[in-house]
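One protein chain is absent from this view; the other protein chains keep their places.
On to chain A.
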Amino acid sequence: MTETFGAEFLVRWLAAVAETVDREADRLTELDSAIGDADHGANLKRGFAAVTETLAKEPPVTPGAVLTTAGRHLISTVGGASGPLYGTLLRRAGKALGEEETIGRVRLAEALEAGVAAVAQLGGAQVGDKTMLDSLVPGVEGLRTSFGAARAAADEGAVGTVPLRARKGRASYLGERSVGHQDPGATSSALLFSTLAETAGAEGVS
């Protein structure tokens, strides 16, 4: 087991995200068609595929550069609300890491926390609005404890959006009718943490 990691770890994480999003695209789109506009899966699939391709071609040398490059590509390729929001999450997290060459789990949690704060500001949302923040905020908090805790907390947060009434984004038009559906953004956000836990497990990082 090791407690620190570098740029390659984050490249492998984002490649795993791309694979998972590709596998789960239909489910995300299905969730989005219930309370949104049925494009979440296809959009994220396109975005993370572009990210993986770029990172494989020219792998950045620092963890911060991996995240800022990924964020910029998401902003440039995804569109919709999820492009700027996921792009900002990763870009800000990358900026927070600066030039550090190796980081640990808690440092990654701190950086992602800065990213999550930027997402909240950009979207004007808060926890409980039935958005990606409902799994990002507990996920990042859990990451301070362990990768497994992050995954569990983010999953719980995503499932916890089911009884909520949407107050932001396209689902807010539904009002009460958004209750009873799991938020697609919170669901894809939870995938970030489940793939992070899987990557950490496979690489023996704790």
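Here, a contact is a pair of C-beta atoms (placed from the backbone, for glycine too) under 8 Å apart; a residue touches a chain by one contact, two chains touch by 3 or more; residues count from 1.
Methods note: contacts and distances are computed from a predicted model.
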{"item": "Listed names \"Multiple sugar transport system permease protein\", \"Branched-chain amino acid ABC transporter substrate-binding protein\", \"phosphoenolpyruvate--glycerone phosphotransferase\" or \"PadR family transcriptional regulator\", matching UniProt entry of the absent chain", "value": "\"phosphoenolpyruvate--glycerone phosphotransferase\""}
{"item": "Residue among A:79, A:104 or A:148 that touches the chain left out of view", "value": "A:79"}
{"item": "Touching residue (missing chain; options A:3, A:37 or A:101)", "value": "A:37"}
{"item": "Touch residues of chain A, complete complex, unshown partner", "value": "29, 33-34, 37-39, 42-43, 46, 75-85, 122-123, 167-170, 172-175, 177"}
